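Excluded from the complex is one protein chain; the other protein chains are retained at their positions.
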Amino acid sequence: MSIVKYVDRKSIFHSLDPRTKIVLCTAIMVVSLIFNHPLFLASTFVFVVTLSFIAKIHTEFLSRIRLLVAVVILAFVLWTLTYRLSLFVPHKEVKVLLKLGPIIIDELSFLYGISMPFRVLVLIGTPLLLFMTTTFTDMTLALVKLRLPYTWAFTVSLSLRLVTSIFNEAHTIRDAQISRGLELEKGSLLQRIKNYIPVISPLVSKVMEMEDQLSISMETKAFGAYPKRTYYKNLKMIGVDIALIFSSICLFFILLWLRLNNVGIIA
Amino acid sequence: MQEIIHMENLWFKYKTNWVLQDINLRICEKEFIAIVGQNGCGKTTLVKHFNGLLKPDRGSVTVYGVDTKDTSTAELAKVVGYVFQFPDSQIFARTIYEEVGFGPKNLKFSDREIDEVVHSSLSRVGLEKSLDTTPTALSTGERERLVIADVLAMNPRVIILDEPTTGQDHITCHNVMKIARDLVNLGKTVIVISHDMELICEWAERVIVMHEGRIVNNGRPKNVFSRFEMLRDIGLSPPQVSVLARSLKFEETPVTIDEMIDVLLRRLCLEHSEVC
Partner (left out) sequence: MQAIKAEGLSVKYYMSDDYILKNVNVSIREGEMALITGPSGCGKSTLIYCLAGIIPHHVTVEKYEGRVLLFERDISKERFSEIAKICGVVLQNPTSQIFGMTVLEDLAFGLENLCLSRSTMEKKLNEVLELVDLKKYVNTDPQDLSGGERQRLVIGSLLAMNPKILFFDEPTSNLDPRGAKEVLLALNRLRKLKKTIILVERKIQDIALSVDRIIALKDGSVVFDSSPRDFFSNMKLVETLGVSSPQIVRLSYLLREKGIDLKIPLTIEELRKQLVEILGEG
């Protein structure tokens, strides 16, 4: 949960309208999907990292991205080894680089093997950048302005809160039962599942109690009293936002045109 | 008295905060200790080191001669019992027998031993008649006593009670403290975390006061609770009788009702002989 936590800084990026950030991030993610050349994808990722520097959150951003190291390596290995088996990619005659028994690694597989990890990094890093620079409330406001029903956004934020509370409670219950001699990691798989009953059982009751309290609490704050609601904070697009959205869209179409002319893909 | 828990230069960090700072503490057997302090001062963090749930970042914690760094909580559960604050976070079984028998079962007691300890610990907390009921049918006060029985059944030598009186009525508070006192008389060590200053003064023999991760006072209730300025600085209040005695400009500071009565009667005897 703390991976997507907002990091408060005074940066130009933070002060952008959340809608601008959403548009920008969506554009970056789509770009990463339409190109597959390692150079393009690597530059896209570098661009995202640069944004994190502009947002002054580069330290936290990079340390959270570092958690993806295992995923990245896995992506590289998987793509390199299985590219030849893929049904969607045209097989052309290319130079074979390595042969490990039945597994063949050629030039194309190698190139794909390098690009895919970058794509993964962009697809995960961009939303991460977004969440780290936008408070949940601002996101909710942006989505509401973009015509998403408030209840949906509110439900998501509530779920996140509830999940955090459930984790905390589970931790306490686990501690209490361990203090009674429970050894959770002992025994066969079946035994281990059974070991968790003294943790799950009180947790379930607690969760139901929490849900109950939550719904009463929402009613005490007149949630749903009227079909509409007003908002205290106001989102305002200023010059920078409009300029940025405009340039993002322009750049996007330029890139799209390039792509349609077969630039940036592995031939 | 034999020293059983020794904390030396203990420092503990949670994320980037030092939650416990330079704790040095010795606890002997048969002590009845209360730990007090504002929420967030580190009381629960401190006691979680007694049964190995938390391990020190610096310094050491030794329990019955064993360094907790090298021992698992399940292993330490044989000597240190920890009753958590909310009974509903522990109670899981469908019958009281299964519930109380859970701890001993984990500690590999034989069936006969389990039977013995279940009966004896329920009896000790006054719930022997509830053996056939389900835990959900018990009242709040009875549930509190049930979780104490859960831990007693494991026959620990040290028992930690984390806020056993919070949210409980007067009668349960008294029952819980009486059970604690009986356990001390039987040779066990009891450590209670509580916010109820008046209750602590009445029952505990030693009070450890914590503030912002440090131990700021450690002594008999009478000594600790007569230090009004120290208490005020950390947001705690002395018992009403102490405040009363101070306002009457008495030299000594009684901390319980009985002590106050003694002091008053002595004063009256000195002034008005007809009362004596």
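Labels for the chains are A and B, by order of writing; each one numbers its residues from 1.
In this section, contacts are C-beta pairs under 8 Å (C-beta built on N, C-alpha and C of every residue); 3 or more make two chains touch, one makes a residue touch a chain.
All of these numbers come straight from a predicted model, not from anything done at the bench.
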Chains shown that the absent chain touches, full complex: A, B
Residue of A:15, A:155 or A:215 touching the missing chain in the full complex: A:215
Absent-chain contact - pick from B:66, B:216 or B:264: B:264
Per the touch definition above, residue among B:1, B:171 or B:186 touching the missing chain: B:171
Selected from B:2, B:39 or B:110 as touching the chain missing from the view: B:39
Residues of chain B (touch criterion as defined above) contacting the omitted chain: 38-40, 139-141, 166-173, 195, 197-198, 235-237, 239-241, 243-244, 247-248, 257, 260-261, 264-265, 267-268, 271-272, 275
Touching residues (missing chain, whole complex) on chain A: 135-137, 158, 165, 210, 213-226, 228-234
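Keep this in mind: only the chains that are shown with their structure count from here on.
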CA centroid of chain A to CA centroid of chain B, Å: 45
Residue ranges of chain A in contact with chain B within the complex: 169, 172-173, 175-183, 197-199, 201-202, 205-206
Touching residues (chain side chain B, partner chain A) in the complex: 48, 51, 53, 72-74, 77-78, 81-82, 84, 88-93, 102-103, 106-107, 150-151, 154
